[in-house]
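Handing you this structure, nothing more for now.
Heads up, one of the protein chains got dropped from this complex, but the rest are sitting where they should.
A, B and C label the chains in the order they appear, each numbered from 1.
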Amino acid sequence: MSKAKIAVNGYGTIGKRVADAVQAQDDMEIIGVAKTRPNYEAAVAAQLGYDIYTLADRVESFEKAGIPAAGTLDDMVEKADLVVDCTPGGVGESNKAVYEKAGVKAIWQGGEDHELTGFSFNAVSNYEGALGLDFVRVVSCNTTGLCRVIYPIDREFGVKKARITLVRRSADPNDAKKGPINAIVPNPIKLPSHHGPDVKSVLPNINISTMAMKIPTTLMHLHTINLELEKDCTAEDVKEVLGTQSRVRFVGQGITSTAEIIEVARDLKRPRNDMWENCVWDESITIDDGELYFFQAIHQESDVVPENVDAIRAMMELESDGAKSIAKTNKAIGL
Amino acid sequence: MSKAKIAVNGYGTIGKRVADAVQAQDDMEIIGVAKTRPNYEAAVAAQLGYDIYTLADRVESFEKAGIPAAGTLDDMVEKADLVVDCTPGGVGESNKAVYEKAGVKAIWQGGEDHELTGFSFNAVSNYEGALGLDFVRVVSCNTTGLCRVIYPIDREFGVKKARITLVRRSADPNDAKKGPINAIVPNPIKLPSHHGPDVKSVLPNINISTMAMKIPTTLMHLHTINLELEKDCTAEDVKEVLGTQSRVRFVGQGITSTAEIIEVARDLKRPRNDMWENCVWDESITIDDGELYFFQAIHQESDVVPENVDAIRAMMELESDGAKSIAKTNKAIGL
Amino acid sequence: MSKAKIAVNGYGTIGKRVADAVQAQDDMEIIGVAKTRPNYEAAVAAQLGYDIYTLADRVESFEKAGIPAAGTLDDMVEKADLVVDCTPGGVGESNKAVYEKAGVKAIWQGGEDHELTGFSFNAVSNYEGALGLDFVRVVSCNTTGLCRVIYPIDREFGVKKARITLVRRSADPNDAKKGPINAIVPNPIKLPSHHGPDVKSVLPNINISTMAMKIPTTLMHLHTINLELEKDCTAEDVKEVLGTQSRVRFVGQGITSTAEIIEVARDLKRPRNDMWENCVWDESITIDDGELYFFQAIHQESDVVPENVDAIRAMMELESDGAKSIAKTNKAIGL
Partner (left out) sequence: MSKAKIAVNGYGTIGKRVADAVQAQDDMEIIGVAKTRPNYEAAVAAQLGYDIYTLADRVESFEKAGIPAAGTLDDMVEKADLVVDCTPGGVGESNKAVYEKAGVKAIWQGGEDHELTGFSFNAVSNYEGALGLDFVRVVSCNTTGLCRVIYPIDREFGVKKARITLVRRSADPNDAKKGPINAIVPNPIKLPSHHGPDVKSVLPNINISTMAMKIPTTLMHLHTINLELEKDCTAEDVKEVLGTQSRVRFVGQGITSTAEIIEVARDLKRPRNDMWENCVWDESITIDDGELYFFQAIHQESDVVPENVDAIRAMMELESDGAKSIAKTNKAIGL
């Protein structure tokens, strides 16, 4: 069987990881990545062996920079079965017409609105709903992180309501422009934040309310999670349920911070020190008077990466069973 | 009437502010401050005109540093009616015997346990309970900030339960040793955190649960507050109630972060850019399905300072009415 | 004698400080400040009693924000003898025509080019050259900090060459947008940096070469200074010379960082915790084989403020002797 031909439009934080994760699978392959600027990331992409495409009016600048383009964005789209759009939030929407015209399937990221595709994807929560779809949106890093724990807990114990604070990193590690350097920025100030409704785009029946802020760190987000449950249960019961989730990882062994979580990823020789799993401090899992509390850290650069692979597999109907796709994706990337 | 004679033991972040705030009142005065090291803070204290005392075995080191001590800690305690103990958390407890022996009243800060004094103080919540007491504990910056809003909201609308996340600055602005530089530290990891029980030391009937972390900023803490209310009310009703609180300040006018709050304090020429009030984003106050949500920022260096002054006034029975003491304290320091 | 009428165009970090410093003098007064946005800084300005002007098309937005404007920028310029332009770097240049047309004198800040005025000012270095001039540029915080120490050392010992690294704060304390959060940014990458030539705009005969970078801090810049001297001298000789400079402050007494320097300013109750002086670690002053080495910290928000006052005094010919102006300015602001 020939592999599904996948293109990545937008080779930044998410795009470059999706490219590598797709390339690691045996049922799909990268036929090209598109980038607008011939910078160091493009140079490494070329070194890694990817065919690089760009906008028609940028071809010359790539030539000059010594990173010749294999063609234009249109050329790349034409060769693909499916495009993963990883362009910056809000930009992706304008590419829809290009993909429709070329008759290719497409995935967008969480920076776009649910309405763009009508289907918001999280592998453990609704894989089967994406089977054969043409357009799918993989939800954001924070929403992915929330769905991964709320879905199985709701299924097992019933979630009466979810009250969550998202403490967000303000810039990715390679971003030397964005701040703040020394401040806390409630964001958005108007409450509740959009993160709750975004979770409902995947899990429509959850009563969820969220508050969010940005803080001066680059490594990971931290969520404080409070869930009122329908059924009586113990912290051990919750650990058992979360313990069955391959994309939830318990952290302990003296790990006190997001910094040490990333160090584990480095020590494990994970590519780009990616921590694809939700990192839950198992010691923090507490049931008190019918309410569940815990901390989880979310690696904003990488947690959606295996989700994109699963979304491809569902849309291309390479596998009909979500659990099997998740296992296959995980194994291929070394999760 | 002669002024109450107040000594400050521990001239650091809190101690130096309490000294200035006491000195600004007309019914109490500073008769000395005690410090263990003759560093730049001691030098400025001398410049500001305070009599500096130290431990018996440190007198010589002050002499050498050109900041002669007025005497020992015991000398200072003897001259005082009341000592405000601002030594580091855990140290203060061991001073109790000294104060008892000298027959002086004493106030400790929130770093000590409730049990040390049996009375935990917050001016708006329980001023009258401190009248004439010998030993009182002024609760921590975070607990003070929580009591100031929970108490009036509970009185007006009834607080069924409080679910709060505390995002804490990791070091004060003048601390160049403590980190983290780039990490989020859930702290404590075991849940719920001690902050809830600490609020109950002042407001025993509140159902409160808290989660806390430390982050790389020095300016202020941020609280995300979620209160289930007994009575129906609107965001406007809540604003009205909080608007009556002299130690709650609404922030808006383009203020997006803790950094700009501190800039307001600087622009107002507040001493040491102190923001004694809870800073609540009024735009964030939201009622949704019987639950109240808002953000508040707490200036950890200064919010307990006026509370210490009020505690002195209650313990020395200089004023029997809490509201009058609060107004008097505020006016004297320029709040 | 009537006071010189001074207007401040651009009420941001520098503008608001210049306004207060001018207002503190007895031979000049603020007749208005101009601001483009009715934000919290404008609100405090109104509270402090300044007449606020704005651009003609912004008058309405001030009205709506409850901070009514006293008139337009043109109205303000018309009433002034001299305008201190504190608009962002590069913007100020375009205002020159406005000032010329109105026939008022004007001062610009270091973000503009030397050529805009033909005279770059530093009080201790060239006060007398500014007497009666119409247009003057007060050099940047870093250049001011360098001139203040290089000028007196050159006069006394001769500076054969100056080799300096400037480690710059990346954003001011109230700026929650700019980063980096966790990176060092050599800036500019091409060497040597423009700071050397800028010093030469004040001290044309100094052989100076500089390298600069931006780092994740907001409080102060740090300079590492290496000067080859013409004459033999000792560290004590250098301390003596710098000790005569009223705008150089020695730091010691356990001060290990820029954070503790700012704490001194806070403890001294300086407005906005401003540290107008160069802060030189006297313990760092070293002579080794004819070369002088030391560290100095520069408070980017405030060191040019007294310089602006002196520039006004020179341009308005209120005082012909630089040393007298410096002393008068210092005394009025409490330096």
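Everything that follows uses one rule, which is that a residue touches a chain if its C-beta (ideal position, glycine included) is under 8 Å from a C-beta of that chain, and two chains touch if they have at least 3 such contacts.
The structure displayed is predicted, hence computed values, not measured ones.
All shown chains touched by the missing chain in the whole complex, by label: A, B, C.
The chain not shown here is touched by just one of A:Gly10, A:Pro173, A:Gly196 or A:Pro306, and that residue is A:Pro173. Checked against the full complex, the candidates B:Asn142, B:Thr165, B:Ser193 or B:Thr217 give a single residue touching the omitted chain, namely B:Thr217.
The hidden chain makes contact, of the residues B:Ala56, B:Ile181 or B:Ala323, with B:Ile181. The residue from C:Ala69, C:Ala297 or C:Ala311 that touches the chain not shown here is C:Ala297.
In the complete complex, the hidden chain is touched by one of C:Ala34, C:Ile52, C:Val167 or C:Leu229, namely C:Val167. In the full complex, chain B makes contact with the omitted chain through residues 170-171, 173, 175-183, 185, 216-218. The missing chain lies against chain A, touching residues 16, 37-41, 43-45, 47-48, 65, 173-176, 181-182, 218, 251, 253-257, 259-260, 262-264, 266-269, 271-273. Mapped onto chain C, contacts with the missing chain fall at residues 163, 165, 167, 180, 182-187, 189-192, 209, 211, 213, 215-220, 222, 224, 226, 256-260, 281, 283-286, 288, 291, 293-295, 297.
Rule of thumb we're sticking to: only the chains that are shown with their structure count from here on.
Taken over every residue number at the interface, the positions common to chain A and chain B amount to over half, indicating a same-residue contact. Matching CA atoms, the turn from chain B to chain C amounts to 180°, rounded to the nearest 5.
The greatest centre-to-centre distance from chain B, using averaged C-alpha positions, is reached by A. Centre-to-centre separation between chain A and chain C, using Cα means, comes to 47 Å. One finds 36 Å separating the Cα centroids of chain B and chain C. For the pair chain A and chain B, the distance between C-alpha centroids works out to 42 Å. For chain C, the set of residues that touch two or more other chains comprises 173, 175-176, 181-182, 218.
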